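Down below is the structure, laid out as structure tokens.
Excluded from the complex is one protein chain; the other protein chains are retained at their positions.
Letters A, B and C mark the chains in the order given here, with residues in each chain numbered from 1 onward.
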Amino acid sequence: MIDVLYFAWVRERVGLPREQVETSAATVADLVEELKARQERYAAAFADVSALRVAVDQELCAFDTPLAGVREVAFFPPMTGG
Amino acid sequence: MIDVLYFAWVRERVGLPREQVETSAATVADLVEELKARQERYAAAFADVSALRVAVDQELCAFDTPLAGVREVAFFPPMTGG
Amino acid sequence: MTVRVQQDRFDLGAEVQGFAQGCNTSGAVVNFTGIVRNTPDGDLDRMEIEHYPGMTQSALAEIEAKAVKRWSLKGSLIIHRYGILRPGDMIMMVATAAPHRVDAFESAQYLMDYLKSRAPFWKKEFTTDGHQWVEAKDADEAALTRW
Partner (left out) sequence: MTVRVQQDRFDLGAEVQGFAQGCNTSGAVVNFTGIVRNTPDGDLDRMEIEHYPGMTQSALAEIEAKAVKRWSLKGSLIIHRYGILRPGDMIMMVATAAPHRVDAFESAQYLMDYLKSRAPFWKKEFTTDGHQWVEAKDADEAALTRW
């Protein structure tokens, strides 16, 4: 079980801020494919992965990051702090 | 008559902060030569003109600036503001 | 070396004064303050800032630690707000202290460049017409390449 978090318009498109996901996906990219296959709202949120960023266990990562041992994955658009 | 002002170590070497000078010097450089010829303390203050800056009527200028119509000339070392 | 992530307003004057006094062996103190700017049409009602609570504090602390090390800072402070802000409200501030001005300026710019693109905040603007997420600018991402 992995905690999956969504922020900003990713959260709005998916329709919830976080959920627990039972997955055997090997990488973040695999997890994205699993989610997209679930329902249209996931497909809409993940339509253009190049517009997204991902944090794995609260560290920014690439989409090919392995999920073994990971507790938390977060998806969001490019950050706009400051 | 020109008001001549001295600041920082130029003031200390000359021994006074300002004086009125009767001069027919054509340029600042000529005025410097006149002053150096006066007394040792001026010669000491103006020994190395490259270490000095000059303001003519309160604007930074070059040493070849003409003195015609000028009311105030100030000599000082490079500034250290901020 | 302080990071604060908070919903409440902060007292810029008191923060800057306290920071400068605490770093008064440093010579140079630089402060940047970000303020909610209105839209060109002046129709901004509010900005809502969302963040990633588990990650924000540590991401900011990591950015700060890199700046402190790189410029041998004598002090640094980051305060960043989230929640609902109105035009004219202060969003955030950074402060840096160093013996010389170039280091204080550069490190403050470094903090800001990284905060813009690497701290997990997202801004949504609500105008009288509707609302939209503030998009990241290419220039902000590009700014990181100089460090």
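The rule is simple: contacts are C-beta pairs under 8 Å (C-beta built on N, C-alpha and C of every residue); 3 or more make two chains touch, one makes a residue touch a chain.
The model shown is predicted, which means the values in this text are computed figures rather than measured ones.
Considering the whole complex, the hidden chain is in touch with B, C.
Listed here are the chain C residues that touch the chain not shown: 11-18, 20-21, 23-38, 87-88, 90, 99, 101-102, 104-105, 108-109, 112, 143. Annotation for chain B: contacts to the undisplayed chain at residues 5, 7-9, 11, 55, 58-60, 72, 74, 76-82.
FYI, only the chains that are shown with their structure count from here on.
Chain A and chain C have Cα centroids lying 26 Å from one another.
Annotation: 72 Å between the Cα-based centres of chain A and chain B.
Multi-chain contact residues, meaning those touching two or more other chains, do not occur anywhere in chain C.
In chain B, no residue touches at least two other chains.
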